[in-house]
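Only a single protein chain was left out; the remaining protein chains are all shown in position.
As written, the chain order gives the labels A and B, with residue 1 at the start of each chain.
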Amino acid sequence: MSEVRRVSIWYLLPLYVYLAIYLVAPLITVILGAFGISPLIQGGGPTLDGFKQFFSGGSKYLESLYFTFWNSAVATLIAVVAGYMFALYLTIRKPAWWDKFSFIPLIAIYTPYLIAAFMWWTLLWPRGYVALFVNGVLQALGVIKEPLYLVNDPYGIGIILGKVWYTFTLTFLLTYGPLQLINPEIVEAARMLGASTRTIIRRIYFPLSRYALFASASIVFLDNLTGVSVPLVLGAAWPQYLSVVILNDVTLFNNFLMAFTSGFVYLILSILAGYFFFRFTTKAIVHQVR
Amino acid sequence: MVKIELVDVYKGYYGGKVVAAEIPYLEIRDREFFGLLGPSGSGKTTTLRIIAGLTMPDRGKVLIDGEDITHAPPEKRGLGMVFQSWALFPHLTVYENIAFGLRLKKVPDDEISRKVKWAAELLRIEELLDRYPYQLSGGQQQRVAVARAIVVEPRALLFDEPLSNLDAKLREQVRFELSRLQKELGITSIYVTHDQVEALVMCDRIAVMNKGRIEQLGTPEEIYSSPATPFVAEFMGVTTLIPGNIIEVLNPSAGIVRVQIENSDITLVARTRVEKASVGNPVLLAVRPELVELASGGEQTNVVEAKILASSYLGDHMEYILGLGEYQTRLRTSTSIRLQPGEKVRITLDAKRLFAVPRQ
Partner (left out) sequence: MKNNVKVWDYIVLGFLAIFYLLPTVMAIIYALAEKWYFGTDLFPSQLGFGWIQKMISDSYVQTAFINSYILAPLTALVTILISILPAYYLATRRDKVAIITETIVNLTMAFPAIVVGTGILVLYTFLGLRGNMWALIPAHMFFAIPFSLRSITASFMQVPKDLEEVARVFGATRLQVIQKVYLPLTWRGMLSAFIFSMAISLNEFVMTQLLGAPSVKTLTIVVYELIRGYAISPPRAAAVSLFILLPSLIGGILSEKYLRVSLSLAGGGR
């Protein structure tokens, strides 16, 4: 293909201008603000007070950070494992109902986060159907005496459920495609050589889709880590996600120093997670091309 | 002894509207190189897959040495298969691809190594063991696929058009190699193809299939020179079918008859199926280029007038399109004879090889 004049790099300008204003500038203000440099902070001036407060033993920020991390991790694990298994199930069994009902998991994608959180709240609050059912069963089996709190609870059970609702579909979507691209004759060849379904998953499907799986796990973890709506609605008063803490610091307490500091820490965490996402997606693309 | 039988096998789709395969009985003999030949949609691949266990028949039985394996899953049948796309595992080296089946059987490493090397040598791919499939040419991938299938010493080998993705020259070469390999190993093999030359060259017996049913089962020679149905006659070779009726039986025990071409005075002597050699039976004369020669003047039988319609120079021979009344066939001559379009010639059709296919 002859390229007499190459596409001008100015074509990227609108994008970069936008990113400069709405990505770079805000991030810079937050980073500076974390060190105390911001017009919104009374008595502003470079300081490490924010960090001192954040990382001091027993600080609510540390507690929140810890909660955010492990709660997101649990939600990610559940969603990714279940979503991947579902994608495998669809690929291997090709159930007859998939054609007609494939829209069902997509309901989660088209439901706004906040509303989804609210809908789960109606099911999980002590008089909600799921809460009544689960507690009823557990109490009948003698596993628990008092009914469990499934939402606005200190373990973030409600948060996990709300997040899994959406990220299960996300994982499934991201892993189903690559699984479909696998030449079905490869699977048949493995069967002819004596492989059981479990072996085929272990030795054919998983190796050929693992980068897509890891990439989706990274995206899901990132999404879980950084979301606000779901923890806001389904979370307890305490412990809370760091995103909610920041929101409250900004809108309720006017504590911008801590908001910036928390934001800074949050940024670092997400950049790390994002880095892994990037590495795995490129690997996934390279491997798929083969 | 590995004998494979299909009994009353039927597979249909859309509530019976499409018959994928309908086989009352088929036996593939021990050590045989058996061909399933036909155009796409003829049911040959469906039949192979039913034997492999990858497709379940709606009814019927598949037996190996008398053992009913109809409901056994493919991984328990002990058969080897080479796929059309070769289906090599892209994430494994050639060595690991070949070793795959052995590893599943928990064969110890040193024995695996021995067997893989044996298969690799047989298929002449010893230097490729460390490579990945994407680094191999089509011909090499194909050989890895065969090595992978035979290394587990299967009861029988199934081939699903393994050569169709190779270019013509390579295909010729590989045909001989595969056939030689099969004879050397003595494994019962079933080979699906749409290429009739491939089937003729490689197979001991061929089943020609059409629309799910076997139209004829026999040796390559039987199928080619004595086609049982018009479909088989047309599928094999370059054939022109000329309708006619038997007007005289010249030799009942050999099936030699005289046929009058429909709407014409021309009569030709031909051979037909002994049981169908009766006056009045409608037939189709299977005229193929190799039966057509220029009449030198000495012949008595089957001399007809024809017209040259077109001529082509093919380097080592001349090929002409001949018009025989409203039908066409081809004539080949050496390049020293140049005939012109429009010329009228006298040709003779070899009566010993001209076959009259029974109609309906």
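FYI, contacts are C-beta pairs under 8 Å (C-beta built on N, C-alpha and C of every residue); 3 or more make two chains touch, one makes a residue touch a chain.
From a predicted model like this one, the values you see are computed outputs, not experimental measurements.
Asker: Shown chains touched by the missing chain?
Answerer: Even though it is not drawn, that chain still touches A.
Asker: Which listed residue (A:Leu48, A:Ala73 or A:Ile104) would be found touching the missing chain in the intact complex?
Answerer: Checking each option in A:Leu48, A:Ala73 or A:Ile104, the one touching the absent chain turns out to be A:Ile104.
Asker: With the missing chain put back, one of A:Leu62, A:Val81, A:Leu148 or A:Val250 would touch it. Which one?
Answerer: A:Val250
Asker: From the listed residues A:Leu174, A:Ile201 or A:Ala236, report the one that touches the chain absent from this view.
Answerer: Within the whole complex, the residue contacting the unshown chain is A:Leu174.
Asker: So which bits of subunit A touch the chain we can't see?
Answerer: 1-2, 6-7, 9, 11-16, 18-19, 21-23, 25-30, 33, 38-40, 89, 93, 95-97, 101, 103-116, 118-123, 127, 129-130, 132, 165, 173-174, 176-178, 180-181, 219, 222, 225-229, 232-233, 243, 246-247, 250-251, 259-260, 263, 266-267, 270-271, 273-274, 277-278, 281
Criterion: only the chains that are shown with their structure count from here on.
Asker: Can you work out the whole-Å distance between the CA centroids of subunit A and subunit B?
Answerer: 57
Asker: Could you pull out which subunit A residues touch subunit B in their complex?
Answerer: Touch list, subunit A to subunit B: 183, 185-186, 188-196, 199, 203-204, 207-208, 287, 290.
Asker: Applying the document's contact rule, which stretches of subunit B touch subunit A when the two form their complex?
Answerer: Going by the criterion above, the answer is residues 52-54, 73-76, 79-81, 83-85, 87-91, 100-101, 104-105, 134, 145, 148-149, 152, 158.
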